[in-house]
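One protein chain is absent from this view; the other protein chains keep their places.
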Amino acid sequence: MTNTIKESKKSIVTARIVDHYEVARNHFLMSLKVPSYFQAAVPGQFVMMRVKGREDPFLPRPFSINFLNSHNTGTIMGILYKVIGKGTTIFSRLKKDDELSVMGPLGNGFNMPPDRKKIALVAGGVGVAPLSFLAEYLKRQTNASAQGIEEIVCFLGASTSQLLLDRGRLADACSKLMISTDDGSDGYHGTVTELFQNHIDSYTDNDSIVFCCGPDPMMTGVAGIVKKYSIPCQVSMEERMACGVGACLGCAVRVKSHGDRPRYMTVCKDGPVFDSKDIIWKQA
Amino acid sequence: MTNTIKESKKSIVTARIVDHYEVARNHFLMSLKVPSYFQAAVPGQFVMMRVKGREDPFLPRPFSINFLNSHNTGTIMGILYKVIGKGTTIFSRLKKDDELSVMGPLGNGFNMPPDRKKIALVAGGVGVAPLSFLAEYLKRQTNASAQGIEEIVCFLGASTSQLLLDRGRLADACSKLMISTDDGSDGYHGTVTELFQNHIDSYTDNDSIVFCCGPDPMMTGVAGIVKKYSIPCQVSMEERMACGVGACLGCAVRVKSHGDRPRYMTVCKDGPVFDSKDIIWKQA
Amino acid sequence: MKSKNVPGMNVDIGGIELKNPVMTASGTFGYGEEYNPYIDINRLGAFIVKGLSREPRSGSPPPRIIETAAGMLNAVGLQNIGVDAFIKEKLPYLSGFDVAVITNIFGETIDDYIRVAERLNGVPGIAGLEVNISCPNVKKGGIAFGDDPETAYEVTRKVKNVTDLPIIVKLTPNVTDITRIARVVEEAGADAVSLINTLKGMAVNVETMKPYLNNITGGLSGPAIKPVALRMVWEVTREVSIPVIGIGGIMNAHDALEFLIVGATAIQIGTANFINPRATMDVLEGIQHYMVENGISDIHDLIGTLTVE
Partner (left out) sequence: MKSKNVPGMNVDIGGIELKNPVMTASGTFGYGEEYNPYIDINRLGAFIVKGLSREPRSGSPPPRIIETAAGMLNAVGLQNIGVDAFIKEKLPYLSGFDVAVITNIFGETIDDYIRVAERLNGVPGIAGLEVNISCPNVKKGGIAFGDDPETAYEVTRKVKNVTDLPIIVKLTPNVTDITRIARVVEEAGADAVSLINTLKGMAVNVETMKPYLNNITGGLSGPAIKPVALRMVWEVTREVSIPVIGIGGIMNAHDALEFLIVGATAIQIGTANFINPRATMDVLEGIQHYMVENGISDIHDLIGTLTVE
């Protein structure tokens, strides 16, 4: 009896690397062969990953799904990541055919309300990872259905031109790609938050929506801008994670509450995508 | 000033795998490129090894040197090992060009007294690892010098014929190779200790010496036999190690003492090769 | 596996009958829904609920967790929905499984403990209480209830007096002599003890010169603490006659067997769930496998079999 139940349960899967290379200094794109049920994943969802058979680092690491491709040979999932510490350094040394333990897809993805015509994607650094997936997803939806998306503009910022990731994919999927670099090596010379602010007049509270992912200060900035103009905005949040499923309460993010008591939600289960106006932004 | 001193210091070296394969079920031979100063190593010495860049398992693992070859392309060290636990399982998965951190050569090797004409090597299982090196070393010495070694007989035992390791090398290097297997699949049907006992009459206390390495009960047995006949015998001991240099006092082996107090020596620094009559054997 | 070959795994924890000794550890398994997609909760020996307090608690601001060598620190701050919401919103779901549900409770004052215990008394679907005495005692200036034998005695006694449920007292390892605390809570009426809770630890970000946790210190869990946990369980089993539940760094069946061999009647799995959501099932199957391999037909023939020369 128990066995039949067991079979139908989710589990951590072993995923083999089919491709892995450095797309830009310290940034890698890893392609993994995953089971076909991953096809149901939506942009903004994430996975928890560990190197298979390694006990160190201790905890799995969360990464957004950057793409999902289905061929007749199987389903391939892309992870676009930046090397910042121990775990990502170890990942970066993996080669084709090495294996990872992958748990997912997890969390809630971006949610496209049917009444929105103008979409702005605001991406900072490696925060572009879920947004390229989203752009392609929305484009496919627009093509397939009668959904009234009129334009998808992507504001893509990075410290320097070399680190403008997924540029080609975004140029293809979006109506328009606006670039900013902190050092002025390409596009607008400044932050992507400023660039977005400069174009805010194109958006209104009743036909537009913003999807945003990037470093904390950038998301705080964007949240501040959209608040002023009452434009709906969904952000993909980050917090350190252990379980990835809402069991440990480790990945708390403070959200608005009615009473005096602070209220926390979990990035992994309640997010990672939140409505920007629900979040209590640190500097905002 | 300090810098000049620093340069002359020993250190842990990074050794690249040049060859690695399974010689018999669960037994592997790993060939590593090591610095040329390893050429000075003598049979019975060992190294402490970890996978480079891995923090788990925590402690390095000790292995006897199984061979050392010098080519004009460099010095190659062989490690013959059996997979028994976590560390050796991880080693067994390494591939050509993977790197290890190696400390050594360490400890005191076998010591051939000049007055001995008849040599018996008694090897059990993977305990053969240092003895193949010794056989070849002694043969080279015999050829090169006027040293009066008359014969080297190797008693090689294993549980079954497939696990008679280094058979070819020993057949070449020794005057005679005597085989035993626990299951009778080759040679004498029984333990190598019994086989050796059966030939003990060939050895005397004034012209013979025994070099022995293998599992605890086997070495205990051999130590008991040579004691009866007063034949000198050197054994390579094993204990769990941490430092490998005599600093932690972890690898204690109990040796005979004059007073009441038990006396311990370190396998790593005082050994691993000991005179069998100095050791307090557990069952003897 | 055919039933006739399945070894006997039932254990009795101070009156709570468990079909096997594998439990989830409090605070690491949510309220059941989170891991239900991964495991069959019906196969667990017991389900220990996240610590409940009288009123809901928000918990600590983030960051709440940080990885350490072979472990992690957490400072979740005992966030929970409160005992009333638990009974109304979570218990019905858990009651749907064929598993012993044990509620972990805590408070900042002895009165808090009493109130939670009273509230849970008589509620159908609850098999027992686990009383977490590792919490700082607000009245005693933040010294944990479990640090001090007298306070440990008092809280155990008073909770015992207001409940008909078996009570398991969960001990903190941050003490000089855990056997002393175990003895006094046994005397005070505990039906079992469980140990260990987390070790108090800390980690610092050298770039920012700030602690990694907003709370500065946190509780260390995972394999790093296993040697300490095992030693304490061994010490305690020799000093008390009530059942001992072993907790701390159990990642696989091998680890669980160590605890059973030193004398634990059951074990709890905490942090391992985060690494492997099927950890409880893997441990259960691994213990069964070991028993079959070693011809042990009843788990009681394994418990406390440590051979010391």
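Just so it is clear, A, B and C label the chains in written order, and each chain counts residues from 1 on its own.
Methods note: contacts are C-beta pairs under 8 Å (C-beta built on N, C-alpha and C of every residue); 3 or more make two chains touch, one makes a residue touch a chain.
All figures in this text were calculated on a predicted structure; none of them were measured in a lab.
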| item | value |
| --- | --- |
| Displayed chains contacted by the hidden chain, counting the whole assembly | B, C |
| Residue among B:K117, B:R167, B:K227 or B:R263 that touches the chain left out of view | B:R263 |
| Given C:N10, C:N121, C:N161 or C:T217, the one touching the chain that is not displayed | C:T217 |
| Full-complex contact with the absent chain, from C:V175, C:A190 or C:I299 | C:V175 |
| In chain B, positions touching the absent partner | 2, 5-6, 9-12, 50, 55-60, 103, 239-254, 261-264, 269 |
| Hidden partner interface residues of chain C, rising order | 68-71, 73, 143, 147, 174-177, 199-204, 206, 208-211, 214, 216-217, 220, 222-228, 230-231, 234, 249, 254, 257-258, 261-262, 290, 305-309 |
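Just so it is clear, only the chains that are shown with their structure count from here on.
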| item | value |
| --- | --- |
| Shortest contact path, chain B to chain C, counted in steps | 2 |
| Chain whose Cα centroid lies nearest the overall Cα centroid | C |
| Most heavily contacting chain pair (counted by C-beta pairs in contact) | A-C |
| Chain centre separation in whole Å, for chain C relative to chain B (CA means) | 47 |
| Gap in Å, rounded to a whole number, between the CA centres of chain C and chain A | 36 |
| Interface hub residues of chain C, defined as touching at least two other chains | 69-70 |
| Sites on chain B at which at least two other chains make contact | 55-56 |
